[in-house]
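What follows is a structure written as structure tokens; I'll ask about it next.
A single protein chain has been omitted; all remaining protein chains appear in their positions.
Up next, chain A:
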Amino acid sequence: MRVYRLATAAILVATLCAACSGGSGEPSATAGGGAASGGPVKLTYWTWVPNMDKIVSVWNQAHPDIQVTVSKQAGGDDAAAKFLTAARAGNPPDLVQAEYQMLPSFVAADAVADIKAETAQAKGEFGEGVWGLVTLGTDAVYAVPQDSGPMMLYYRRDLFDKYGIEVPKTWDEYAEAARVVRGKDPKVFLGTFSSKDPGWFAGLSQQAGAQWWSIDGDAWKVAVDDEPTRKVASYWGGLVKEGVIDDMPYFTPEWNKALNDGRLLTWPSAVWGPGVLSSNAPKGKGKWAVAPLPQWNAGENHSGFWGGSSTAVAAKSPSRAAAATFATWLNTDPQALGLLIEEGAVYPASAKGAALMTEAPGYFSNQPDFWKQAAAIGATARGFTFGPDVNVTYNAYRDAFDKAVAARSDFTAAVRTMQDTTVTDMRKTGFTLAQ
């Protein structure tokens, strides 16, 4: 599956470049849906949120003049590549689920519309941090935020008791706890470093205060190897080299097995963790708990984001206003938010939506204040502006950190590779870079 994924991504990206130099610029008249005069406006919507068709049918019943058809897609990087290809070819869906890190590449390709005018009243529903992810720090608005992924520390409360460890408040304490665990049981690790999940590493870097990209006038500034990121990398590199932290990637069968067998005690993850744990580690039900991420300095209170997505409107959509109205309803209307939570297992980005989360997930029935904790942690999360070629940076992460983990070599060198690869790619694609 990973081979598939990489191959698809590589091929799609390669041809996209070919398509943009040679492709015809004229918008195709046959573009999806089409607002025929008379009948209702028909919109197509690509998303991978489970049960979205049920949520949309509520809208369709209440709005006979705007009918939305959901097409459930595969999520992740492939979805972004597929949308970009469709946009280039002139037949994108009217609405698309866009992960925050992919939105800048959609904007750079002129694939999504600026819906500032249509979303004026939606702005107040979201926090500054999340709203920044859909404006990219500009005056435009490129999407309506849907879900967000503030990061927190999941840990096995029962096994922490068994090994006599306190919940680490700082990353130093986390490292110390990792050593203690190894000393007590050589089969068990406190945690693992995943070289396959760049989003996770980006979130940890955000927590440390990294700013990988920023826009300076009309030039991009790239600082993937800034000081906070290097700090995060060398911290994990040290632990892996010392052998007190495992190096298996997340979401793999072996990781699932280690979770089920109680051989991994923590997972620094995001608010959507319960869904993954309950499906991949059903044996741990009722044994896990959440706490804020360990901090870099005692007394600080920061977190980062891992994951999260928004609803964007395709630039080529003939019914932009209707699409923006639907996107606003979906992500800010109380009824829609309730459905997103219940049917879609989504942690809404809107403040109103987050407040609707009251009953702890079944997997965390031992922690009735789960969502209160999550909301408190979420308020401390800080993000950064993503660049227009995040997929390149993320692939560089996988390549460089795979090698660094295998060779037990310097993780900061891998971060430098990410920076160099990103800069080279942006230059080649034609972006102006500030020095």
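As a convention for this text, a contact is a pair of C-beta atoms (placed from the backbone, for glycine too) under 8 Å apart; a residue touches a chain by one contact, two chains touch by 3 or more; residues count from 1.
Note that in this section contacts and distances are computed from a predicted model.
Missing chain, UniProt name from the options "Outer membrane protein OmpA", "Carbohydrate ABC transporter permease", "Sulfurtransferase TusA family protein" or "Fe-S cluster assembly protein SufB": "Carbohydrate ABC transporter permease".
Considering the full assembly, A:272 is the residue among A:59, A:126 or A:272 that touches the omitted chain.
Checked against the full complex, the one of A:71, A:214, A:234 or A:409 touching the unshown chain is A:71.
Summary of contacts with the chain left out: across A:82, A:230, A:320 or A:382, the touching residue is A:82. Chain A meets the missing chain through residues 1, 4-5, 7-8, 11-12, 15, 19, 23, 28, 30, 32, 44, 46, 48-50, 53, 69, 71-76, 78-79, 82, 85-86, 88-91, 93, 99, 147, 149, 199, 251, 253, 256-257, 260-261, 270, 272, 275-276, 278-283, 306-309, 345-347.
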